[in-house]
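Every protein chain of the complex appears in place save one, which is left out.
So, chain A:
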Amino acid sequence: MALSNVLHAPAAGFNFDHAARNAELEGLFDAQIPKPVKTGTTIAGVVFKDGVVLGADTRATSSEIVADKMCSKIHYIAPNIYCCGAGTAADTEKTTELLSSNLTIFSLNSGRNPRVVMAVNILQEMLYRYHGQIGASLILGGVDCTGNHLYTVGPYGSVNTMPYLAMGSGDLAALGILEDGYKPDLELDKAKELVRAAIHAGVMNDLASGNNIDICVLTREGVDHIRPYQVSQYKDKRKTKYKYGAGTTAVLTEKVVPVKLEVVEETVQRMDTA
């Protein structure tokens, strides 16, 4: 079948295409190589009566600095499948994008909506192939013809399925709330509140998680991606404006040099617009 990787099947083994380039780049940075941005996250998902609720915080950290205060960790995979990503920000972003395009191609080829288990299998195959080098811990949730599903895929390619899951650096905090509050067949409001509380626990107790909380509700009827669902109450008020208007810097001299261009060659190609 191999519909997912359309152009050619992935080569076996590791891909060392960028090894030479990386070695060259290492020499160029006289300070340290910039550390990858990690999402240092709290992500969670809960299966409820009519579907799945996914939640995530919005802080992306680069060591001790908050690199992005409003980063989006709930990624679109398919109209009925969304994925929360924890770990290295670039890895989660690109892996989910790759998965999404492959599943779109599959849908177009087969005329079917993708199933969550298919997305999980593709992710598992890919992440296992890279033996943990791709630092992506993902929580996939979706609703398809076979029901409501929630899976987690680890960076080494292990898959778990449970009615409630949490991943990321704040997972222990979130899992405490989920273990205490989860019941089978929750109603929508209770499920949203449970996920919100779980992410909130991560935000409060984990330094690498913070800022706002995003929620994504998936049901047979459709998707409700609420961003942000809860805004952080600890927002900083900027004391001054950091945008400088025109004229702030005094112009001492001005010199205008027109660049002379001569037409060397001109070709006209007619477009057939019949």
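By definition in this document, a contact is a pair of C-beta atoms (placed from the backbone, for glycine too) under 8 Å apart; a residue touches a chain by one contact, two chains touch by 3 or more; residues count from 1.
Throughout what follows, contacts and distances are computed from a predicted model.
According to its UniProt record, the chain left out of view corresponds to "Proteasome endopeptidase complex" among "Armadillo repeat-containing protein 8", "Pyruvate dehydrogenase E1 component subunit alpha", "DNA replication complex GINS protein PSF1" or "Proteasome endopeptidase complex".
If you put the hidden chain back, the residue from A:98, A:159, A:188 or A:226 that touches it is A:159.
In the full complex, the hidden chain is touched by chain A at residues 124, 127-128, 131-132, 154, 156-160, 162, 172.
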